[in-house]
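For reference, the structure is listed below as structure tokens.
Missing here: one protein chain of the complex. Every other protein chain is in place.
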Amino acid sequence: MRAQARADGRIDKIWPSLAAAVADIRDGATVLVGGFGDAGAPFGLLHALLDQGARDLTIVSNNAGSGEVGIAALLKAGRVARIVCSFPKTSGSTVFEELYRAGRIELELVPQGTLAERMRAAGAGIGAFFTPTGAGTMLAEGKETRILDGREQVLEYPIHADVALIRADRADRWGNLVYRKTARNFAPVMATAARTTIVEARQIVPLGALDPEAVVTPGVFVRRIVETG
Amino acid sequence: MRAQARADGRIDKIWPSLAAAVADIRDGATVLVGGFGDAGAPFGLLHALLDQGARDLTIVSNNAGSGEVGIAALLKAGRVARIVCSFPKTSGSTVFEELYRAGRIELELVPQGTLAERMRAAGAGIGAFFTPTGAGTMLAEGKETRILDGREQVLEYPIHADVALIRADRADRWGNLVYRKTARNFAPVMATAARTTIVEARQIVPLGALDPEAVVTPGVFVRRIVETG
Amino acid sequence: MSAFRKYTPDEIAARIARDIPAGSIVNLGIGQPTRVANHLRRDVEMILHSENGLLGMGPAPPKGSEDPDLINAGKQPVSEVRGACFFHSADSFGMMRGGHLDICVLGAFQVSAAGDLANWHTGETGAVPGVGGAMDLAIGARQIFVMMDHVTRDGAPKLVAACSYPLTARACVARVYTDLATIDVTPQGFFARDLCEGLTLAGLQARTGAPVALA
Partner (left out) sequence: MSAFRKYTPDEIAARIARDIPAGSIVNLGIGQPTRVANHLRRDVEMILHSENGLLGMGPAPPKGSEDPDLINAGKQPVSEVRGACFFHSADSFGMMRGGHLDICVLGAFQVSAAGDLANWHTGETGAVPGVGGAMDLAIGARQIFVMMDHVTRDGAPKLVAACSYPLTARACVARVYTDLATIDVTPQGFFARDLCEGLTLAGLQARTGAPVALA
């Protein structure tokens, strides 16, 4: 179940540390990682996951990390077997590129909008959907297609995950979240698509402090929150 | 094109009157109408449409009106050939019920979540989607089905429309919208699914007055706004 | 048959409320299930979902302070609690369909021994059908509880071998709370968890359209 009550009956999803929040992520897990480049990337959670030691991970994220931090640190440590992303090659993505050229990592390349929509489908209980994106290209090779609305569309399936690691700006103890500017990007859809969504938040605020009209991620999608500043 | 610039080059979607805003709705048009019961129902626009006189309309809305106002007024005046909704029978829906029993209106009954999702698909360029809702029921009769994620799912198609009539709380001249409490309901998805989205807003505020983090409907989906108080 | 005392609607609602764990995300269907809200434990937190776009629904406001923009799925005035949030209908039904609600309590015309639910349409010709969010809730929530009378006004069983009314969803009901008993729906059929005072299993079976055993 999504909601968890503490012994006193209060719903309180706040966890004491990043290490505790990622402790049960298992070898072989599929992990959604928020962020577009560095904006919204959950570096605290990613480094806690690095320390935790889980291996053979599938990472789903828009990019494949840059430098030697975050996703790139997990890649460099050999923890990632497979990556699903739209744009692995960015400035500083040398760790990924070396692994890829050496054939030591599997890549599933997905158009960015299809990546977002496949996670949205997972979170919203949609079994599959037809999209015009990618039709007639090598990224649709082998996929079922159909002419709809007068154009060829490709059947795409949801991406369900064990865990989502995301960064938010503010959170309350029920897990309601708001983000900051373009750091929002994939986090709201990822939160819906994973069995366990873990959030690093700049700030935890009292219940009721977030405007009910402006909450972006309802708490129902969140399991654990760590305040990281 | 969605955006329209005035002669001075400013984007200004504010229209002088409800009558002017609905003047070009044609006989036979498919019209999405926001609201869940009375909450969020665009009564001003609906009554302007009644005065305007368009006939043979297809109305897509969660309910089929109650009393003799709003959608019920259009029904009573014989303007609606067909209604697509989830819950036509509510307290006071006598106008609809009489027409229905007399065989004078066509009804397409759609589960509420499928109704919302079909409009969302139209707005998001999704050609069709599989949903578990309705599988094995008379509402799925004759529809294509497939076993996905271990259960039977029904293929559903987008609902595109000529016009959406919605009510918002505040709007700016670019068409950015925010709503009030549960009056939000279908309006944000309807705004995306129609060629021409027309908004009655309680209040028009200066550009920049709406918090960019809290805008619910980006202006790109809106064509005309009338301030109705 | 010996005399027995039926559970009152409030007793049924109280039994349902007792079975909802602290911290649950719950949707209470329109009609009878709305009554469950009055019996939820006040000393623990639960979050009520309303499919018209609200998580954190609170009780009806005092007379005179109703807000027409703040209603539940039955279109009655409600309130919002601290920690509430609003969202649009596609997001709300995505939340349901995606399996993010823990428990939904629904009314029903019939429940079959396979857990099929019929609660939206009598199938009569001329009847005005209305499905609302019933099908989405039935396939979406992790557990479906049904709250209903055990038999119709005419005395016909509403727990049946196979539904004669049009289905809402197949194999979705986990448990049925009636004025006579609480009944688990399992792969092996109906199992009664409790019976109202003075009712025997034979008495329950006589009013049930498919085999029922004690759990």
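Letters are used for the chains, namely A, B and C, taken in the order the chains are written, and counting of residues starts over at 1 for each.
The rule we apply is simple: a residue touches a chain if its C-beta (ideal position, glycine included) is under 8 Å from a C-beta of that chain, and two chains touch if they have at least 3 such contacts.
The structure presented is a predicted model; accordingly, all values stated were derived computationally and were not measured.
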- [ ] From the touch rule at the top of the page, work out which displayed chains the omitted chain touches.
- [x] A, B
TODO: Decide which residue listed in A:9, A:67 or A:132 touches the omitted chain of the complex.
DONE: A:132
Task: Residue among A:30, A:114 or A:197 touching the omitted chain - done: A:114
TODO: Could you tell which one of A:9, A:37, A:67 or A:208 touches the chain left off the display?
DONE: A:37
Task: Residues of chain A in contact with the chain not shown - done: 36-40, 62, 86-91, 93, 96-97, 100-101, 107, 109-117, 119-120, 131-139, 179-189, 216
Task: Those residues of chain B which, in the complete complex, touch the missing chain - done: 1-5, 9-11, 120, 122-126, 172, 174, 176, 192, 207-208, 210, 212-213, 215, 218-221
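By definition in this document, only the chains that are shown with their structure count from here on.
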Task: Approximate Å spacing (C-alpha centroids) for the pair chain A, chain B - done: 32
- [ ] Mind checking the centre-to-centre distance between chain B and chain C? Centres are C-alpha means, answer in whole Å.
- [x] 30
TODO: Could you list which residues of chain A touch at least two other chains?
DONE: 124-126, 212-213
- [ ] Indicate the residues of chain C shared as contacts by at least two other chains.
- [x] 80, 86-87, 90, 93-94, 96-97, 139-140
